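Scroll down for the structure; my scribbles are underneath it.
All protein chains but one are shown at their positions in the complex.
Chains: A, B and C, in written order; residue numbering restarts at 1 for each.
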Amino acid sequence: MSFSSMFPMNFIEGQQWLGILPLFCMTLTAIATLLLSALRHQGRAVAFAMLLIGSIAAVASTVVFPFQDTIVILDGVLVFDRLSQVFSAICVLAGLAAALMTLGFDEREELQPEYFTLIAFAVVGMVAMVSTRNLVFFFISLELMSLAVYVLVSMHRQSPMAAEAGLKYFLLGGAASAVLLYGASILYGATGSLDVTGIREAFQSQWNGHLPLLPLVGLGLFSVGFLFKIGAFPFHVWIPDVYTGAATPVTGFMISAVKAAATGALLRMCLELFVGPVSTEPTLVVIISAITVATLLFGSFVGVRQTRLKRIFAYSTIVHTGYVLLGFLALLGGGEGAKDAASSIVSYTIFYVVMNLGAFAVLTMISPKDNDDLTLDQLTGLGRRRPMLAFAMSVFLLSMAGIPPTAGFFGKYYLFSAALSSGYVWLTIVAALASVVSAVIYLRPMVYMYMKESEESFQVVPAIWLGSNIIVVLSLFLTVMMGLLPAWFSNLL
Amino acid sequence: MNSGTILHILSAYLFSMGLLALILRRNTIVMLMGIELMLNAVNLSFVTFARELSQLNGQVQVFFIITIAAAESAVGLSILINVYRNFGSIKTDRTTVLRS
Amino acid sequence: MSQILSWIVLLPALTGLLILLLPKSLEAKSRQIAVIATLIVAALALWAAQAFDVNAADPLHFHIRTEWIPMLGIHYDLALDGMNLPLVLLTVLLTPLAFIGTWNQTSGDSTMQKRMSALVLIMETGALGTFLAQDLFLFYIFWEVILLPAYLLIGMYGGAERMKTTLQFFLYTFAGSILMLVGIAWLVHMQSQTTGHPDASFQALMNLKIPFASSQGPAGLFSTQGLLFAAFAAAFFIKAPLVPFHAWLPSTYRQAPTLVSIYLAAILSKMGTYGILKILIPMFPEAAHSFQPVLMSLAAFGIVYGALLAIVQTNFKTAVAYSSLSHVSYILLGLFSLKAEGMGGALLQMVNHGIAIAGLFMISGFLEKRRGSLELKDFGGWAPQTPVLATGFMVIVLSTVALPGSGGFVGEFAILIASFRVNGYITAVAATGMVLGAVYMLNLYQKTMFGRYVDDYVKKVADLDFREIFVLVVLGIFIVGIGITPQPFVAPSRTAIEDSAKRVSPNDALPERQAVPGQVSR
Partner (left out) sequence: MNLAVLSDLPFWILIVPLIGFFLNGVVIPLASGGITKTKPMISGGIATLAMAVSFVLAVIAFTRLGGESGALQYTGFKWIDFGNLSVTLNLRIDRLSSLMTLIITGIGTLIHFYSISYMSHEKGVARFFAYLNLFCFAMLLLVLSDNLLFLFFGWEGVGLCSYLLISYWYEEESNADAARKAFLVNRIGDLGFVLGMCLLYVQLGTLSFTEMMALISPTTSVALLSLAAVFMFFAATGKSAQFPLYVWLPDAMAGPTPVSALIHAATMVTAGVYLFARMYFLFELSPELMTVVAYTGALTALLGGILALAQTDIKKVLAYSTVSQLGFMFLALGVGAYQTAVFHLMTHAFFKALLFLGAGSVIHGCDGEQDMRRMGGLAKAMPVTYVTMLLGSAAIVGLPIFSGFFSKDEILYMALGAPRGSWILFGAGLLAAFLTGVYTMRMLTQTFWGEAKAGIHGHESSWIMTLPLIVLALLATFGGFLGFPHEMGHWFGIEHSHLLSAWLAPVVQQVEIVTGSSPMPEIVVSILAVSIAIFGLVAGKTFLKNISFETSPVLKRLFVGQHFMDTFYSSCIVAPLYWISRRLVQTFESNVMNNIGGWIGVGSNWSGERLRLTQSGDIQLSMLSLMAGLAFVVGILIFWVAV
C-alpha cells in the first residue's frame, strides 16, 4: 500500500499547491510552535522564531506567486484568488506584528510561550476564513480563529479583567457563532447548497433574485454573525469590554487581524453572492443602512466620553466599522460602483490595520506594568518626555481621524467616493458628520499629550522594546507613505 | 403538519431556548450549556433540511459541528476555571471589574 | 526652474520638519532658520511673480502636472494664475514679517520657538498649496494641512482657555472641510461618469454641467448643484467666516498666540474667500445666482454685526477679531455680487485685509508684550511715549477704516459699486460699516494711544525696536502703495476674474458706458 493510496491527496494538484501554501505554512507553524514552546528554555524565543519564519514564508508565497485567476479546491471549500491572497497576507502580517510587539511585554507580564501558538492558530483560522466559499467550512475556520482568540484574551492569567473579558467574549461570541450557523443551515435548507456559488445560482434560478422569507431569514442570521465579528451596532457590545480587558498586544491583534479577517470574509461572501446579475434585496440594504448609521453615531458619541485609552480605541473601531459598512453598502448597491467599492474596502482595511497596529505598539510600550488599562491622564506630558513616541501616536490618531496626508484620510475618501458612486449621498453625509464627532475621540489624547500642564509628572516610564519600536517605525512610515502615495497601496485587487 | 415541519419548529424552539438561557441565566455553566443547545438545534436543523432535500451533504456537516462544539466547550470550561480563580465565582453578576 | 512652484510650496514644510529634528543645542536658532527659509520662498515667489505675463496665452504659469492617484484622476497640479498670484504674494510676504514682528514675543523657551517656527512653516505650505493647487483634490489636501498645526499651536501656546478654544476651532473647520470632501468625491464621480475617465482638475470640473432646479429657494438647495454648493460653502463659509458660521472666531483669535492670530486672520481666512472665488462661484453658477440674495444679506448683516460687537469689546484682541469678521464680510459681499469688479475688489480686499489685520494683530502683540495685558482699561496715553508705535498704528487704522489712499478703500469701493448694481438696499446697510468701522477703530486707537495714562507704567514703556518698525514700515508701504496705485495689483487677476464672472453673470456691462462721449483730453 503506497503512501498516496493511504493518503489520497491527488485532489490537490499542481497550481493548487501554490494556493494552499500560506495556509499550509501557517498550519505547520502553528503545530511547530505548539510543540517547541514546550521547550523549557528559550521556549518563547523559539516559538517566536518559528512564527516569524512561518509568517514570512506564508507572505512570501503570496507575493512570489500572485494569482490572476481563481484556484478552486474541493468544490469551493477552499478558494484562492487575489482577494484571499491579499487578506491572508494582511492577517499573517498583522499576526506577526502582534507577536513582535509582544516581545518584551510578554516577559514583563509573564505571558506563556503558547501565546505565539495561539496567534498562529488564529491566523490559520483567518487565512482559511478568507479563502472559502463553503458555509460550514467558514464556520469551522471562524471557530478556529475565535477559540484561539478567546484564550488569548483570557491569557493574562493574573488579571481578573482579562478573565472577565475572555468570559464575555466567549459567551457572546459563541452565541453569535451559533446564530451564524443557524443562518447557514437555513440557507442550506432553502437552496440545497452549502456553497456560496450554489446558493447564488439557486437565488437566480429559483426566485430570479426576489427572495422569499426563508432564504432571507437565513441571510439575515448569517449576517448577524458577521456584524458581530466586525462589531456593528447593536452587536458591538463585546468590543469595549473585551478590548479593555485583554492585554494590550492582544487587543492590537484583535483590532487589526480579527477585524481584517472578518472584513475579508464578508467581502468575499458579498462579492460571490450579490455582485453581478443578482440584484441585492432592498430589505437588506435598508437594514444595513440603518445599522451603519446607528454604528457611526453610537461609536462617535459614546467614544467621545471615554477616558481609558483602550476603550477609546474600542469605540474608534466601532466607528470604523461604520465606515466599512458604508463600503459594503456601496458594494451591495451593485452597478459600476461595486468594483470600486470592493477595492476601497480592501484599501481601507489595509490602512486601518497599519495605523491601529502602530497605535497599539505605542500603547504597549507606554502601558504600565500589571495594569495596562491606561487612562488619558497618564498620557499627560508625553509630548515633552517622549516626543518621538508622542509624535508617532499623534500621526496614528490623526490617520484614524482621517486628516490628510495620512493613510486614514485616503481610506475614508475611497469609501465616501464609492458610497457616492452608488448613490448613498445622505448616508455619506451622515458618515462625514460622524467623522467630525469622532475626530474628538482622537484629538483628546493629543490634548493630554501636548496641551495639558503635567502637574504630577507622567507616572509610567515607557519601555523601550525593539519589537514594538520596529512596528511603530514601520507603521509610521507606511501610514505617511500611504497618505502621500496611496495609489501604490490601493490597486492590490 | 409533516414531520419535517415539526422538526424545524423543534429546532427553532431549541435554538430559542439556548438563547434565552444565555439571556436569563447568570450561571456561566448554564450559559455554556445554552450555547451547546443552540449548536445542537442547528445540527437538528441541518439534518432535517438534508433529509428534506434528500442530500447526504447536510448530514455530514453535523460531524464537523459536533467537533467544534466539543472544542468550544473545552475552551469555555477552561475560561470558566480561569474566571473562578480570579473571582471565586462563576456567576456573571460577580464579574464586574470591567464595568466603567 | 520648471519646478519653482514645488519649491515654493514644499520648502517651508521641509524646513519645518528639519527644524523639528533639530537637536536641543541648535533649538535657539530655529527662528533664524525659519525666517531665512521664508525669505527664500518669498524671493522665489517674487521671481515667479515678475515673470508672470498677463497676456500669456496659457493663463497657468509655471504649470506642474503629474499623476498622483490615477484611479481617482487626481494630479499633483500646481500653477500660478491670476487669481492666486496676489494671495501667494501676500502669504510669502506676511510669513517672514509675522516671524520678525513677533520676534520678542516668542523668546524664552527654545523648544517653544522650535515648535512654533516649524508648525507655522507647515501652515505656510498649506496656505501656498491651497492657493496654487489646480486640482480640487490637491486643494483639499493642502487645505487640511493647515488644520493640524493651527490646532496644536493654539492648544499648546494659546491663552488660558486654549484647549476648549482649539477644540472648537478644529471641530468647526473640520466639519466644514469634511463636507467639502464629500462634495469633492461626488463632483469627481460625476465628472468621471460624464467623460469616462476621472479628472479632478479645476479645468475639467469647470466644464461639468451640474443639474440645478431653477426655482428659487429650497428646491434649488436640494438639487444636485444645490447640495454640492452647500457642501463646498460649508467649508468656505466656516473658514472665512460668514456670519452665522463665525462662532469659533472670536475666542480663537483671542486665545491664539500672536503669531498664530496673524496667520489665522491674515492668511487662513483668505483660503475660505479664495475658495469661494475660485471654486464655489464659477463651478456652481446657477446655485450661486439663486442663493445670491440670501448670501449678500448675510454678508451685509455680518458687516454690521461684526462692527457692532467690536464697538463694545473691552479687550483689544477680541475687538480686532470682530473687526476682522466685519471686514471679511465685505470681501464676501463683493464675491456674492457675482460681478467682475466686485470679485476683483474682493480679491484686492483679501490682500488689504490680510495686511491690515496682520498689522492690527502685530500691534496687539506689541501692546501685550509691553503691558502684559490686552484689556483696554489698562491702556491709555501711549502716544507721547511711543510715537513710532502710534504712527504705525494710525496707518493701519486708516486702512482698516478704508480711508481713500489706503488699500482698504480701493477694495471696499469696488465691492460697494458691484454690490450696488445688484441691490441698493443691501449696499446701504453694508456701507454703514464704514461709519461703524471708524467708531470701533478710533475707539481702540484713542483708548490705547490718546488720553491720560492710567498709571506710571507708561513711563517705562519702550517704543518699537528696529524689527518692529521694519515690519510696520513694510506693511505701511503696501497699504499706501495699493491705495494709491491699485491697478498693478489687480491687473494680473483681471482676465481670470472676468472670465469667471462671465460664467455667473453673462452679458454684464454697464449699458450707459457706451453713451459716454470720447474721453476729454487735455
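As a convention for this text, a residue touches a chain if its C-beta (ideal position, glycine included) is under 8 Å from a C-beta of that chain, and two chains touch if they have at least 3 such contacts.
Source: prediction; values computed, not measured.
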Contact partners of the omitted chain among those displayed are A, B, C
Given A:Tyr188, A:Trp238, A:Tyr424 or A:Tyr450, the one touching the chain that is not displayed: A:Trp238
Using the touch definition up top, pick the residue from C:Thr15, C:Thr102, C:Gln134 or C:Gln168 that touches the left-out chain. C:Gln168
If you put the missing chain back, which residues of subunit A would it touch? 167-168, 171-172, 175-176, 179, 212-213, 216-217, 220-221, 223-224, 227-228, 233-235, 237-238, 240-241, 283, 286-287, 291, 298, 300-305, 437, 440
Residues on subunit C facing the left-out chain by the touch rule are 167-168, 171-172, 244, 246-248, 250-251, 305, 308-309, 311-313, 339-345, 381, 383-384, 387, 394, 398, 401, 403-405, 409-410, 413-414, 416-418, 420-421, 424, 427-428, 431-432, 434-435, 438-439, 442-443, 446, 449-452, 485-487, 490-491, 494, 497-498, 501, 508-510, 512-513, 515-517, 519-522
For the chain that got dropped from the picture, name the residues of subunit B it touches. 19, 22-24, 26, 31, 92-93, 95-96, 98-100
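The rule is short, and it goes like this: only the chains that are shown with their structure count from here on.
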Once you draw an edge for every pair of touching chains, what topology comes out, line, ring, star, complete or other? line
Of all chains shown, smallest offset between own Cα centre and global Cα centre goes to A
Highest contact count belongs to the pair A-B
Work out the mean Cα position per chain and let me know which chain is farthest from subunit A. C
On a C-alpha centroid basis, what's the spacing between subunit B and subunit C, in Å? 65
So the centre of each chain is just the mean of its C-alpha atoms; given that, what is the distance between subunit A and subunit C in Å? 44
How many angstrom between the C-alpha centroids of subunit B and subunit A? 25
Contacts with 2+ other chains: residues of subunit A: none
So in the complex, which bits of subunit A are touching subunit C? 343, 384, 398, 402-405, 409-410, 413, 416-417, 420-421, 425, 428-429, 432-433, 435-436, 439-440, 443, 446-447, 450-452, 485-487, 490-491
Show which residues of subunit C lie in contact with subunit A when the two form their complex. 68-72, 111, 140-141, 144-145, 147-148, 151-152, 155-156, 162-163, 166-167, 170-171, 174-175, 178-179, 181-182, 185-186, 188-189, 227
In the complex with subunit B, residue positions of subunit A that touch it: 136, 139-140, 143, 147, 150-151, 154, 157, 159-161, 163-168, 170-171, 174-175, 178-179, 181-182, 184-186, 188-189, 192, 194, 241, 244-245, 306, 308, 311
